[in-house]
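What you see is the complex with one protein chain gone and the rest in place.
Right after this comes chain A.
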Amino acid sequence: MSLDELTTANRTAVLEFLLALADDDFVAGHRYTDWTAVGPTLEEDNAISSMAQDELGHARIWYDLISQHHEGNIDDLAFNRPAEERRNSVLLEVEHEDFAYAIAHNYLYGTAEKRLLETLLDGKVDAVADRAEQILDEEPYHREHAESWLDRLVATEEGRDRLESAFRDALPRAADLFTFDDERVTQLMKAGVFTKDPVILDQEWNAEVCERIADLPLGITVDEADELLSQPPERNGRAGEHTDHLTSMIDEMHADNLAGEHPISQTLRT
């Protein structure tokens, strides 16, 4: 089935969901690029830059599909939307205070994204399911990266302190990762676009990450992690509620000679 064969309401709902996935990838990719040339080791510099490239590639895949049913092309969707029109999780837009943030974010996002993509994997819309499959194929490396760094960071006291701070700060912001409009989720389940209920995947994800974090020698218990993660999000990025960090990121893209100010992007806006 193609997106065109869906009812207008279902198509709007699925495009809105895909926009959230695209914006997640785009913003995550940009935050990873902040580490390019300043990574803790040369090998890590390569690894995180490569992950940035993957995330931007995944954003391109979704923006490309969305642009076929939306005003503006890929560049317009990526660069020329104000913060309030973005649907990425607030988790991903916040600047990384130190490298532990990059790892905490990568871990939380990587495990959540896997489950979000799994909702689409066996769905009826081929264009969506095929893309989800390709992205899922390319993501295991990101989770391996996060896992290996979690173990590496907790090997020293400084690493443990920084990682604990990063998780305490990141968990409440990760609360919006699955906070999609319930009505639309039900609608997409009925239409066969979602094959797994994101609400259930959220519960499974929550249990998985709380257990993993509690297993690390950080002084965060399962209950504490759960409490930090389970509060209603202060800002829900899925509803366009964002921090100043996102506005700064978009402003930076539009600074002199950068992507948003590129003649091509300018032509699109006029």
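Here is the rule we go by: contacts are C-beta pairs under 8 Å (C-beta built on N, C-alpha and C of every residue); 3 or more make two chains touch, one makes a residue touch a chain; residues count from 1.
The rule is short, and it goes like this: contacts and distances are computed from a predicted model.
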In UniProt, out of "MnhB domain-containing protein", "Metal-sulfur cluster assembly factor", "Carbohydrate ABC transporter membrane protein 1, CUT1 family" or "Putative monovalent cation/H+ antiporter subunit D", the chain dropped from the view is recorded as "Metal-sulfur cluster assembly factor"
Given A:L6, A:I61 or A:I220, the correct residue touching the omitted chain is A:I61
Of A:E43, A:E71 or A:D137, the residue touching the omitted chain is A:D137
Touch with the missing chain holds, among A:Q53, A:S165 or A:T243, for A:Q53
Residue positions on chain A contacting the omitted chain are 53-58, 60-61, 64, 126, 129-131, 133-135, 137-138
